[in-house]
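A protein chain is absent from this complex, but the other protein chains hold their places.
Entry: chain A
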Amino acid sequence: MSRSQRSADATDSDDATLELRDIVKYYGKPGQGRVLVLDEIDLDVEPGSFVSLLGPSGCGKTTLMNVVAGLVEPTSGTMRRGGRDVTPDDLSSGYVFQEPRLLEWRTVAENIEFALQARDVPESEWDERIEKYLDMVGLLSDADNYPSRLSGGMKQRVAIARALAIEPEMLLMDEPFSSLDEITAGDLREELLEIWREEDMTVLFVTHDINEAVFLSDYIYMMNEVGEMFARRDVDIERPRHYDDPAVAERETELYTEFHEQVVS
């Protein structure tokens, strides 16, 4: 489906904020009984915004995003949009995992085909989409290459192209740049913002890196290690942002202080 078609098909609720309320998730762990990973979480994802979930490792932020993705079934809680209950299947999201998770035995283009086939995109659209999104991440010339010949950053670009190719309204990203070197990660963040602006979509981004969250986000949800969401903070810094912008560093320091107080005490 092209972008114009989709907005024609869209109902009013698609343009409304996605609201998660009182999301609770327990995991059964051997020998530990039930462990609470999400403690009555509320989360608002406004359409077109760049939202980050920030917290230390193991705080449940990935679990929360997987609730939105439909990979994790919450113990309780509601997900609504435009006054109606929605399921992950209604949301049309693309996922960029922490690792590229590519099929090493298929070429770059075939990896994207895999997702298109899985999402029942008509075969007649495949070539056009593959070309468009590989071009968008700058890998058009590597379409017939195998992933094992690509660098870590290039693999993650393929993963981004794969997520974009199904033309989701919302892009879910789970620490997608955390295993890359800082220079590659920096380039990819800027490219991501460019794509986000051009494609006019919503991004839900999980990270433990305060600097990354500030640089990318419109607003940030902060979680602590006992599975509580303790704050929502806006980042009112004009775009395009720069890494060396003092305003970014300043906001980062503020959030860091707040984090430190909350998580340590």
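Keep in mind that, in the parts below, a contact is a pair of C-beta atoms (placed from the backbone, for glycine too) under 8 Å apart; a residue touches a chain by one contact, two chains touch by 3 or more; residues count from 1.
The rule is short, and it goes like this: contacts and distances are computed from a predicted model.
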> So which of "Bacterial membrane flanked domain protein", "Heme exporter protein B", "Choline dehydrogenase" or "ABC transporter permease" is the UniProt name of the chain that got left out?
Replying inline: "ABC transporter permease"
>> Which candidate, A:L103, A:V226 or A:A249, sits in contact with the chain we can't see?
In response: A:L103
>> Using the touch definition from the top, which of A:T78, A:Q117 or A:S179 touches the missing chain?
In response: A:Q117
> Hey, which chain A residues sit against the chain that's not shown?
Replying inline: 69-71, 95, 97, 99, 101, 103-106, 114-115, 117-120, 146, 148-149, 166
